[in-house]
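All protein chains but one are shown at their positions in the complex.
Then we have chain A:
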């Protein structure tokens, strides 16, 4: 199937890397095992992404069957009516707020519930419930809870409130990751610090916190980039309002797609892709480096 992928790799016996030479690898771990997964990835993930780069420059819509190229018209339209930069600003702000709150809450809970007591174990279980719940359901619960307060109708502060709700839903996950990170600190290192007379406060910040770095990288990255792709919670609490002040990119895409303005939706989808990709490369680099260290 994928024979063409198996072009012979010159093997130098002098510095044969790893436990087995590549010639044997080719037989014991054949490339065609990659084929089904990569076929699906290419057709249903890569291809639509490439389509984004094409259809963002057309007048594709639900009102006519012909699709014609229009150059940068969609971009200039979105820039000139201010939608593009407003949505970008809101999305970035939302993502940063979610990442900060989710990690602060998660870290606080992990430190609070670190000891393995019965109460703590039950408490941890409770904080996992929102993680399991549907984000849409979480949104409706908070809409009902907060509607009488007017917090969801403020053009300045509603974005903050919605990001707090998003962080509330996912803080249990950050807590679990930080708890697992705290457990990886070897007991003898803490013992040594204690013998050397380090205070508990100092031990915590100089020994345990640095060892949490991989956990921090992971949860900050996933919270930041994940919430840029958010939709459910914002849709269920405000629907992008009031006055479109919480309209993150995916809300815009959903709304314009529903109106049949497919090219505009595609353009914003491309903008979201570029935004995340731009921020993701350093993040993937960090994740992979961490993997090599551990």
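For this structure, a couple of remarks:
By our rule, a residue touches a chain if its C-beta (ideal position, glycine included) is under 8 Å from a C-beta of that chain, and two chains touch if they have at least 3 such contacts; residues count from 1.
Going forward, contacts and distances are computed from a predicted model.
Its UniProt record calls the unshown chain "Transporter", which is the correct pick from "ATP/GTP-binding protein", "PadR family transcriptional regulator", "Transporter" or "RNA polymerase sigma factor".
Within the whole complex, the absent chain has one touching residue among A:78, A:97, A:152 or A:179, and that is A:179.
Between the chain not shown and the residues A:70, A:131, A:153 or A:207, the one that touches is A:131. Although one chain is not displayed, its contacts with chain A can still be listed: residues 5, 9, 17-20, 22, 25, 27-31, 33-34, 36-38, 40-41, 43-49, 51-52, 55, 60, 109, 111-115, 117, 119-120, 122-137, 140-142, 144-145, 148, 168, 173, 176-177, 179-181, 184, 200-201, 204, 214-215, 218-219, 221, 225, 228-229, 231-232, 235-236, 250, 253-254, 257, 262, 265-266, 269-270, 272-273, 276-277, 280, 283-284, 288, 291, 294.
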